[in-house]
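For reference, the structure I am asking about is given below.
All protein chains of the complex are present and in place, except for one that has been dropped.
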Amino acid sequence: MDPKNIWITFPELLIWFPLVAGLAAFFIRKEKTVKAWALISALITLGISVVSLVYADNTKHFYLNNVSYYWLKYLGSNFSIGLDGMGHLLTALTAVSFPLIFIATYKTNYKNANVFYGLMLLTQAGLMGVFTALDILVFYFFWELAVIPVYFLCSRWGGERRIQATFKFFIYTFTGSLLMLVGIIYVYMHTVPAAFADHSFSMNAIYSAVLSPTEKNWLFWLFFIAFAIKMPVFPFHTWQPDTYEQAPTSTTMVLSGIMVKMGIFAVIRWILPIFPDAVLKFDNIVIALSVIGMIYASLIAIKQDDLKRFVAYSSIAHIGLMCAAIFTRTEIGLQGVMFQMFAHGINIIGMWIVVDLIEKHTGTRKISELGGIAHKAPVLTIFLVVIALANIALPLTNAFVGEFMMFTGLFTFNVWFTAVAGISIILAAVYTLNMVQKVFYGEANSITGNMQDITLNQKLVLAVLVVFIFLFGVFPQPVFDLTKDTVLNILTRFK
Amino acid sequence: MSITEILFWGLTILALFSAIMVVASKSPVHSILFLIVVFFAISGHYILLNAQFLAIVNIIVYAGAIMVLFLFVVMLMNLNAASEPKKNRLLQFAGLISGGCLFLVLIAAITKSSVATEMVQMGSGNDGLIKNLGMVLFKDYVIPFEISSVLFLSAMIGAVVIGKKTQ
Amino acid sequence: MRFKAKAPLGVWGNMNNVFQLVWLIPVLPLLGFLINGLGRKHVSKTMAGIIGSGTVFLSFLISVAVFLNVKDGNTQVAHYFDFINITALKIGFDFQIDQLSSIFLLIITGVGFLIHVYSTAYMHDEEPKDFAKYFAFLNLFVFSMLLLVMGANFVIMFIGWEGVGLCSYLLIGYWFKNTNYNIAAKKAFIMNRIGDLGFLLAVFWLISKVGSVDFHTVFDVVSNAKTNPLTTFDITGITLLLFVGAMGKSAQIPLYTWLPDAMAGPTPVSALIHAATMVTAGIYMIARSNILYTMAPVTQGVVAIVGLSTAILAATIALKQNDIKKVLAYSTVSQLGYMFLALGVGAYTGAVFHVMTHAFFKALLFLGAGSVIHAMSGEQDIRNMGGLKKYMSITHITFLLACLAIAGMPPFSGFFSKDEILAAAFERSQLLWGVGVAGAIMTAFYMFRLYAMTFLGKFRGTHEQQHHLHESPKAITIPLIILAILSVIGGLIGIPEIFMHGGHRLEAFLAPVFAQSNAKIAAHTMSHETEYMLMGISVAAALAALVFAWSRYSKYQKVDKEETGLGKVLTNKWYVDELYDAIIVKPVQSIAKYFNNVFEKKGIDGFVNGVGKAVNYGSRQIRLIQSGQVGAYVLMMVLGILIFFIIQLFL
Amino acid sequence: MEIQWYIGLAVALFCIGIVGVLTRRNSIIIFMCIELMLNAVNLLLVAFSKMHAASVVAQSNPNVVSDAQIFVFFIMVVAAAEVSVGLAIIVMLYRNTHSVDVNFLNRLKN
Partner (left out) sequence: MNAIIFTAIWGVVMMLGGAFIKNKATPKYMAILGLAVILALNCLEMNMGTPLFAVELKGMLHFNSFNLTFINVAFGCTLLYFLLNGRDIEKVGENVSEYFALLFFILCGVAIISTFNSLLMLFIGIEIVSIPLYILTGSDKRNLKSNEAALKYFLMGAFSTGIMLLGIAFLYGGSATGSFFIDNIISGNAPMPPMIAAGLVLLLVSMSFKVSAAPFHFWTPDVYDGAPTVFTSFMATIVKAAAFFAFVRLFENAFGSMHQQWQTLIVILTAATLLVGNLTAVFQQSVKRMLAYSSIAQAGFMLFSLFALNSLAKEGLVLYAAAYSLASIGIFAILIRMKDYTIEGFNGLGKQQPLLAVTATIFLLSLTGIPLTAGFMSKFYMLQASVKNGHHIWLVIFAVLCAAISAYYYFRIIQAMFFKETDKDAVLTEEAITPAFKILLVITSLLIIALGLFPNLLTDWLYF
């Protein structure tokens, strides 16, 4: 299609719409209204993203998915954003998650709801920006901006230790990002001249930056640490349980469902193409870390008594696998990661919804205090069990496809890593079933006694999630077709 | 050893001695008086270097105006030796040492330099006379000259603002 | 000979080809699951029962039709859609219909159907919605089991493989209020998971080496020496890992301990899942990938030995169990051991044969036991039974037949299958055979101990139990009868050559499946004398044990004296559970505890917070430099100047 | 006369001034020591100017001498201004605390 007669592109819509909606939300005083407003705008965003998926094919609709404006002309940075396969996938995830989150927490009332929902929508805008940025400076902007609202959300509406926990999280990630910033600038200084400037921040220029092997080696770590903290990979993970525990559930969903994907996304988008040979050099270290993390987190998850921390650690284990699979640089592994990014987002949001429900109804998150919910709230239990099974990657759930492929990739990379990592499959079953048994089965006690079953809106959300789980568990192929281009492009860097 | 050199050394010794006395003497009044001596010695050097104008100005401004001002203040506060409180030995010692080190370092630095042994034009040369300086001052240095008025104004205001009694 | 499907088949096609309906076989139970599961609040018990059994029955009919088709030598692979399709790997959602799978289809749907019917009566006291839930799970199980056997590649098979694991988990923990049951369920699932990991690794290995998981592709490529990409090491590794999977699923040493505990589930479940079908998945899998095993003699050896030792171990334990279901459970483990022995010695047909017969008589035994328990209103300890034969004749007769069958008494089905296995073992080595016979003897012994203590002698239970002892309703007895018939005559499709020329119909039928293997094995021929002799010995020995047990336990009296010595060890199942607990569970738990309490908090997080603390500390110290003394400040400055001078001028 | 003697003298005076600043606690005396430092600089500048006058520099830059001496003149000017302000401040402080001891000033620290 001719760029002339396109007046706005999908990435722009995906960024600006939530942004504007969010800013508007600040001025809506009435709680009911602002909730509705947030939900509707999130749904519209979802609509946009769905439409964009229709036009996902960049060979035909390039100009619908990519756009670039002059920004810092003389620094060689343009505001260029675009959607490739991975971008589509993750923007879709973002677009899907927010309405679900809003619906799931529709009954929860927040003080100054307008601020809350405003910040949530800003977060969404920031995330969209991260996933669409094709200019590394723009990327960095959004990378930081996505975190700021979350910081306020967590420290304002979180649990009792929220301030310290969130602060730790913020400083931790901020440090990482700053290191990355140095890396970015350094790479930038080694790019070829662009129009109006002697260097350029644009993705392609950055990809083709001329760097000596030694430079690449330390730059690799500057970038990787930033992303590793976000993911998080062992041993950079300690902020996560605290933050998840303290943050308000809806924010936790954003954090764990989407924000961790930022790290994985960034590794695929930037580290792999910029430092291929450094990746080849350090892949063993990174994968070793990830695998250790998997086992380590799984073991700790067995011992968690707090449901939120439990989910946090199980998530760390899953992320570890994704990170490892990225560095196998195999098509199957990367496709697995792509798929799993989406799957994990869906599943963990489901997890949080259930945890939130339990906490709401019983007022506790202590696994040891719960029990026998199954016959108080059978529907909830069924959903939980399904989600839990997805969490342990049972076949015909979406997680299975992802993990299967990632493990295959890992196996082709190194057998022993796979063997060790495989143990986490067993451990996953152990801790998940432990949790299910302790919380849901057995006789109900005084705490769970007055547990009611779930309300319609939650039922709706969980149903949608479960549908997603099985749909993608049985028909994963569309996702692979979507992300094919990205994966293959990246692999060409390793030829 | 020529008369100039004798004068030079004499003045030098005088200057250094009284400078040390400025620092060393207990009573502020004595310090001030020794400082005046230093200024006179320096003015003597100026004359040796044939910079009469500065010599005069130094006497008038420093030894005359400024030092009298000091003296005045000290008298006003009638600070005497007793009013100098107990000293912090350690700090003083450290100060002495570091000052000495700085001196050595600077000397070492300068003696390394090539210009160290260049001769200074004594007695002769009439650039330092009021006439030439005046010409230069009002031709080339008119801007700084004017600007310095701002300095004085602010100094004056300052004195007023701070000195003025507040009710 | 098997041949590949010409083109991917549409879901519908021309109706006159029954293969067009294959997809219905698993889908029907799935439908049953969905209806019963989602509508469990609304469907009545009868409805639930009808839906549950009906769907399975329909699948059974289709399976029969398919079977008939296959019998004429038509086999095929039906491709439905791409499961995973990327340049590096293609995995289709394919079903494979051939002799092997069709047989299993029959067993699963047939026996499955009977057990569904049985359950309608057995579970009748349940709440309506629990009743529906029960049938939903049962249907889900049938669905997964069908996926397992119909899958045309390892991945689809694995989907079913884990699916059945899940269902057994759900059904064992069916009475979820009872924590012990949940723990048993969890144990079952986790042990299966361990096996599954092996299975998965094997699959990864295949993908990385062969680049495909399709049965055809893999087997054709591997069996052909020219195209075979796998070294002996690879094959051995792969087969061993697959066998680990089989261990988990089919309860072999060392992963067998979950099966006895799995008896916590409702008895029909035990009959269906833990006797007739699921536990035989491992045998199916190995039979399916027979060529790989044939090419890996080392693995075969391992399989044989593990199988045999399992058979013996379980048998010994069974000798001393008093819980009727536990005895059956251990006997199942032991029988499975025989099947693996068969696989190990390359008698694939024998294994499948035994699977079939075992499905009949073991299902029958369990259902009989169920009927007994039903009558005894939940009592499972045989010491409190006895003399039931005058109260429940049908159950008694069928149970007796089943016992004879499992004890290997000719001409019951068990005799033929077990005999075939032992014969094959003999060909490999006399030792295997000898031990096998020992196992057979024990089997005969404990089965008839069970029989005698349950049905003979006089009733030892409480009075109110005695008061409402009664024969079970039709829904229970009819399946018993049908199964009884099958277990009696079921063996006839595998009559050895020596009795009837061309008698071994099964072998002929399955030949194509094992063609590649048979091509690689030099066919032994055993002289008729030896064969007769072997049969003679085993039957005689078994008979002896039978009579001994009968005579000893028919007049059993309750004596509560503490078991001692070997007896104690056997009663406590060789303390294997305790062993596992000590060497695996406890260490893992303590490591986890250490990580959670010490390493995480003090170590990693401690470091992170330590940085923050360090900054704070540094701040507190460094601000003391700001002493407020001008003198000190100037001193610092002078020192600074000094340093700068030294750096600039003298360095 | 060689320049180094002048340099030596000036630096010596300067350092004596510094030592004074470091060792004395009476703010007036400290201030005087600073004045001493300034004078040392003045002397140095004048000496340098005459050195340049004697050297080749004089040809290239005719009023090299007067530059320096004017500079000295301005230094004196500034010094005078500073003194007025400085003494005013000291007096103000003396009014409030009846002391001119600098170590007495430690309300502001850390």
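Here the chain labels run A, B, C and D in written order, and each chain numbers its own residues starting at 1.
Note that in this section contacts are C-beta pairs under 8 Å (C-beta built on N, C-alpha and C of every residue); 3 or more make two chains touch, one makes a residue touch a chain.
Just so it is clear, the model here is predicted, and its values are computed rather than measured.
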- Message: Need the list of shown chains touched by the one chain that isn't shown.
- Response: A, B, C, D
- Message: In the whole complex, not just what's shown, which of A:Ala24, A:Leu179, A:Val474 or A:Leu491 touches the removed chain?
- Response: A:Leu179
- Message: Going by the contact rule already stated, which one of A:Ala24, A:Leu72 or A:Val415 would touch the omitted chain in the full complex?
- Response: A:Leu72
- Sole residue of B:Ile60, B:Met135 or B:Leu153 that reaches the chain not shown, by the stated touch rule: B:Leu153
- Note on the structure: Absent-chain interface residues of subunit C come out as 612, 615-616, 618-620, 622-623, 625-626, 628, 630, 632-634, 636-637, 639-641, 644-645, 647-649
- Missing-chain contacts mapped onto subunit B: 106, 109-110, 112-115, 139-144, 147-151, 153-155, 157-158, 160-162, 164, 166
- Query: What subunit D residues would touch the chain not displayed?
  - Reply: 3, 7, 10, 14, 17, 21, 27, 30-31, 34, 37-38, 40-41, 44-45, 48-49, 51-52, 57, 60-61, 64, 67-68, 70-71, 74-75, 78, 81-82, 85-86, 89-90, 92-93, 96-97, 102, 105, 107-109
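Just so we're on the same page, only the chains that are shown with their structure count from here on.
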- Message: Using Cα averages as centroids, what's the distance between subunit B and subunit D in whole Å?
- Response: 6
- Item | Gap in Å, rounded to a whole number, between the CA centres of subunit C and subunit B | 103
- If you average the Cα atoms of subunit A and of subunit B to get two centres, how far apart are those centres in Å? 71
- Out of subunit B, which residues touch more than one other chain, so two or more? 88, 91, 94-95, 98-99, 102, 106
- Message: Show the residues in subunit C shared as contacts by 2 or more other chains, in ascending order.
- Response: 629, 631, 635, 638
- Residues on subunit D engaged by subunit B in the complex (per definition of touch): 1-9, 11-26, 28-29, 31-33, 35-36, 39, 42-43, 46-47, 49-51, 53-55, 63, 65-67, 69-70, 72-74, 76-85, 87-92, 94, 100-101, 103
- Query: What residues of subunit B sit close enough to touch subunit D in their complex?
  - Reply: 4-5, 8, 12, 15-16, 19-20, 22-23, 28, 31-32, 35, 38-39, 42, 45-46, 49-51, 53-54, 57-58, 61-62, 65-66, 69-70, 73-74, 76-77, 79, 83-85, 87-88, 91-92, 94-96, 98-100, 102-103, 106-107, 110-111, 115-122, 125, 127-128, 132-133, 136-137, 140-141, 144, 148, 151-152, 154-156, 158-159, 162-163
- Message: Taking the touch rule as given, give the residues of subunit B at its contact with subunit C in the complex, in rising order.
- Response: 88, 91, 94-95, 98-99, 101-102, 105-106, 108-109, 112
